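As structure tokens, the structure follows; a few thoughts come after it.
Removed: one protein chain of the complex. Kept in place: all other protein chains.
For chain A:
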């Protein structure tokens, strides 16, 4: 049955939320026991998972700074989750004080938290919207209010596409977003994959099972499949690589082995 419009997902805090689990992996306390319980089950199978998160967040920082350095200072962050610290908003403002940031998430608790955290500044907004319905975002008054549609936008899809099942057509949704943005826009994606996980795939698959059990399936995709999200955009060097290998500030060898899990990349609209 179709969920009634007013009953957004994630209101039921007796169910684990991936946003709050993510916060727990990163050592935060924006979570409830139900989230921690699920997160601990995952951590038992993938003890180094926080390092994956850390590497992904480091990738985000470098990508945001890369964008700002090229004059792209409008940031559309879909699937923001609970930005405990060092979030897109923080990094972007630090890179360029004139940055505009629009965050979107379908988890109403994350939205409420995000709004409280952002305050009432003119440069950032947080909306309740679903990546699977891109027009909700592009047509929102916040999008029109924050962004100049003729200027490029950095579209950030960080650790979010692997929570959209193929049945919900993530490729169609991303294509619609890509098409809506001005030339020069960037698309920044990181995505979970079995590639680079330093444990047997079977063990990683059991961690994936936990997400299915909490009704928030985690979709592991191959590099080829992840590359399709960039269709029509030119890949920025070095292409689609493991997160620490994307334009590292320091030699990547120093990283924890878990950090090399999954893929990250940036594409640019000609």
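Going forward, a contact is a pair of C-beta atoms (placed from the backbone, for glycine too) under 8 Å apart; a residue touches a chain by one contact, two chains touch by 3 or more; residues count from 1.
Methods note: contacts and distances are computed from a predicted model.
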item: Name of the absent chain as recorded in UniProt (options "TldD/PmbA family protein", "GGDEF domain-containing protein", "Branched-chain amino acid transport system substrate-binding protein" or "Acyl-CoA dehydrogenase family protein"); value: "GGDEF domain-containing protein"
item: Absent-chain contact - pick from A:30, A:89 or A:162; value: A:30
item: Selected residue (touches chain absent from view) among A:21, A:58, A:129 or A:210; value: A:58
item: Positions on chain A contacted by the hidden chain, ascending; value: 4-8, 10-11, 13, 20, 25-32, 50, 53-54, 57-58, 60-61, 82, 84-86, 108-113, 116-117, 249-250, 254, 256
